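Only one protein chain is missing; all other protein chains are in place.
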């Protein structure tokens, strides 16, 4: 593979490097027809991938769970991911960063001849504009009627393509409070996670986050837990319920792209005084130090650009 | 639209008629990336579609549930489906029949510009060879560890693209007893359905089938219920458990493509004497009369062809 | 007891007839401190009580369940209720009607000396203005996160004073969609009832309503079931889920005061064409005939008055 | 506000100081009609309030959960509570102590004009006679059929007026074993709490108590956990079941008024040797030291008085 | 086999006819060590077995469920049962009747050499004295904390030897109200059955009984349902809860030995007026006619004898 000489992003699809605009899969692909596949995605900070290995390892656990053999080792998967990043580095804009994603589906389906799995490895720019303001204002959260799928049906620890459950939750959150993020309960009434987001509250100076019972064990979640430990902030994985969120001192989501998103309102109730809290910021700063990028500043810079243009 | 003059099937994709082999969707489509979409599929008998309106109506209920507006009315959806069938009629082989399917996904997703939903309408030949023998031998069923997703997460009455739950069940069934079909319990331990299949047992001359609590309300299921009524066979929708299946007089699946599939073994236990039962056959014959096609004979004819060729 | 000669409503409290404004209970009453008590309420049509005996019978079942002996027989309770109505009849305005209510709490509590139960029997005018417009526009319904208390904790078939669960649901409904009524699921995800309301949907010309598993068995619910029978409309008590409500042909609540309230939107989805449906109206008309009062006209007349005044 | 010069206790009700015997609320108050309100109560030791701030803080969390704004800040609520105590101090008998309570309900309800919430702040003497003997004999506990309301319906962490669930449990306990206290399971079969009581067992020298999943997080519970830590006794918050209680070395309840109540029989099974255990006593003594009052001696002194009088 | 010439009952054990007192099984039998086995039992009326075939058929469904092959056909099992009855007929006392039972366990277990299953067929006299009085006074019922094992663990429709669950319930019932029978809820809070007893309530002239979800489908239960049909009494199989039992018009158990046992108190609440109800008696009479034995008179005659002797 050679460096990307085009002004379009290139990606890996089933062994070939092709332009993003030509990245098509068959209508009959198992991933499209049955949601039968898995994916994972890391991000870069100033172009450097963050915990890529952790993400690829989790991808392989997801593959194991759904019993797809991608035909590549985890080392190969990681290596190609790095190559894809490298070949698109010249297209990364100032203050921009990439998601680096692997998507593996079950592949060919009737009336297609059976094929091996579909393997796509690609990077796409982070749309900071969507969430930048939340570092300042915090985002709203809505605890949805839609509950998180239990492990007896599909384990949330596997990052599968069948995400209707999470999509329905996000649609509900947005209907109830436009712009809000979802927060799902499990079938026992415990807080789990949002759509693509893990969730933390701060109470009496400690962090509380859901147990791995019905959630994706986020790499960002683990990063926050590590940073907290370094900062001397106690972290507790435990069951908690809406009451605890409504009465929390602070609350935030974690997710690969945004790292940490402060939450300032839940179900119409203001969290503390309605602005992102001190523990949340301390963690954001520690993360910024860890990756050598001011996470908030980077996001906000995009907002300014977009506002300038508008 | 004109008749199909090619020797390749044509289909409808987002307003255009294109050859099946060119039917591609973007890697970034919401249907592929998130399993966010719905589908439905009817079949033809000797080329004539069966209960197409019922299927399209259910499709629109699914669309309503996931809040996708396909940009077409149900009448238009049905009309285009008929046109797609018509333009591919000349390619339908002897004793062949078609699935006629509509798949609608959420459409464009980042980094794609947001588009309307992806709408595909297509027909593909029924692979009778896969199941023909089961009319004679019956199929085996395996009650899986994997449970059916509850309505609080995603309602099984909506036919969504996110089918990982059903795929995991089928993989488990096939692992435990190669060639067997899955049979899923709900979270309370009641029999629900198989992967793309509804389920009935016969006990003391009566039919028992699951309530609509956690199942797709199959058009074939409704057809069997109607046929039974005509034949004077009582049908009861109720909760029942593995015990009832193990001790049933007969058991069968229903599904669009195969109509009725006799079950002769469940979890290694022989159902009755191990061959398809009389009530099952009576229903199959009534269905054959209804559609003017000998369902069993049609399927078996393909088996013979395939065996002759082999 | 003599007729009410005052221009203030009189009521029965612990054996005495007193003016409504003096109807006070102790701060330390078990009903206030512990929500330990039950109640029931019927309404009048043109001054005549409707199914009062059914309501009083249900009251005594509630008393049995919570093990309070009111010190009155059901016949006495009914008789005093009629007397209370009678003594306030002269204060009933034109086109007005009364709720006639019995509330019995556990009575005295520390530091009060233990007393017998508190028994209040009173009638208050129906505030038609609150709901009159819904006969024309329909009301919105919101399926709440808050689930109905299961029978293992407190049986919903008993009409108890501890209604925090129902209040939380109504607050949630109103937060999500101002003016909307609540619709609660049970812990298994089935539709139960609203806050003081039973619920029906119409599908293919049939009525569906929840089983008595986790609901108050409303007298109005029973009235609708009887009226439907007379009108040749089939009624099915069964489990159903949000999907069924979203895709219903019609939907309505039943409740003592309003009889039937058409529902035209659920969770932001329009029910059918967004206006009250034909089956709903047929039932409302039949009910009006039954009680000799045009239910809709009566309610709307209040609206006009109130708008004239405003 | 001035000191209480009367020989009747005075209390605060909606901004006014009035004698206890005149403390009445309307029949139509939301608190009485719907159990819509919250409360909290601390106690004094030798007249000095214990952890009043913790109780008021919990009250405000309850208010947040049920979305009532009391119209007072938590500081004001605490201040008035202290004033109420002060003005009734001269009426506190020898060896007596007070509960100091705040009750806030939703206030006016139809046909009342809508008002702000009802706010009552009052102190009442602790009825030591009721429980004094249990410090010597221990109390019996009955694990009830009635289960604790789950957080999906009303969160037990909020101290609401709707306490029918807890009342039913206490009635059951008393029916099964007269004088016994209740012990409720949650819907999964775990031990939660009693009616107004938290619960602990001692096993191999360690304390076990329920997680905050379905219980009120008692201030007394927290006090015991702190005292245990100081005494070098390990405390574990975890799920445990009736088996663990039946086979425990010791068991006790905690509650504001009684601090700690030893349990000597559960479901007819003797706990250990049938008398209060050494760890229970060690904790009681440590608590007595903490508050400067011999808790057991104080309670028993009332028993003697009452027996002398009788 | 020849007629029993001894004055001791003879039974069938593993192919041999032996005296009852010598009926021993190994300490290491799977039935004893693991509760691994099934059984069924019918009774005689005036020496004639009642619905023996139905019982044996159910036994074979139980055997199928636990996957034991008894080495005998159902016809052989029935035939030997009749022979055992015949050889003990001369020992049947006046007004006496027999249980006729089949017990099949898994047989030999380490350190025993593996053997085939243990098969015992035996008849024992019905101990009428134990329950005779209940026909006049009714029995008390206690709804137990102990819940019925769900079908996901062991299906209650199979009559297995592992009856600890039912024993614990009976012990609890007897502890709470000495002499009372148990009544178990399922895990969802619905009434199921007692220890070896099915359960009915009468409401508004109709019979209600549990669905087969979590109960043994009793032959006596079916008999009552048939008799009711003949008597024009409607029967409904449905979910119901303690509230429905507390407020029922009548209640009774059914079981092979006693046919019908009136219930006159449940959880300390009197059912109706505290004496067996008219519908209960109507059914008992119809049953007596069916079998040509006055069921109540037969039982009471034993009571008199026993009282005479005492």
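The letters A, B, C, D and E name the chains in turn, as written, and every chain counts its residues from 1.
Here is the rule we use: contacts are C-beta pairs under 8 Å (C-beta built on N, C-alpha and C of every residue); 3 or more make two chains touch, one makes a residue touch a chain.
On a predicted model such as this, the values are computed, not experimentally measured, just so you know.
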item: Visible contact partners (per top-of-document touch definition) of the missing chain; value: A, B, D, E
item: Chain not shown: contacting residue from D:189, D:205 or D:278; value: D:189
item: Hidden partner chain, touching residue among E:17, E:64, E:82 or E:154; value: E:154
item: Listed residues A:151, A:174, A:275 or A:301, member touching the removed chain; value: A:151
item: Hidden-chain contact residue, picked from the options E:29, E:78, E:97 or E:239; value: E:29
item: Sole contact to the chain not displayed, among E:83, E:115, E:165 or E:270; value: E:165
item: Touching residues on chain A - with respect to the absent chain; value: 61, 64-65, 67, 150-152, 155, 157-158, 188, 211-213
item: Chain B, residues in touch with the chain not shown (by the definition above); value: 143-145, 172, 175-176, 185, 242, 267-268
item: Touch residues of chain E, complete complex, unshown partner; value: 9, 11, 13, 20, 23-29, 31-36, 39, 66-67, 103, 105-106, 110-111, 120, 122, 124-125, 127, 145-150, 152-154, 160-168, 171, 187
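One rule holds in what follows: only the chains that are shown with their structure count from here on.
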item: Chain whose Cα centroid lies nearest the overall Cα centroid; value: C
item: Result of counting contacting C-beta pairs for C-D and B-E, higher pair; value: C-D
item: Proportion of interface numbers common to chain A and chain B (over half same, under half different); value: same
item: Whole-Å separation of chain centres (CA-atom averages), chain D against chain E; value: 47
item: Of all residues in chain E, the ones touching two or more other chains; value: 185, 188, 242
item: Interchain pairs in contact, sorted by label; value: A-B, A-C, A-D, B-C, B-E, C-D, C-E, D-E
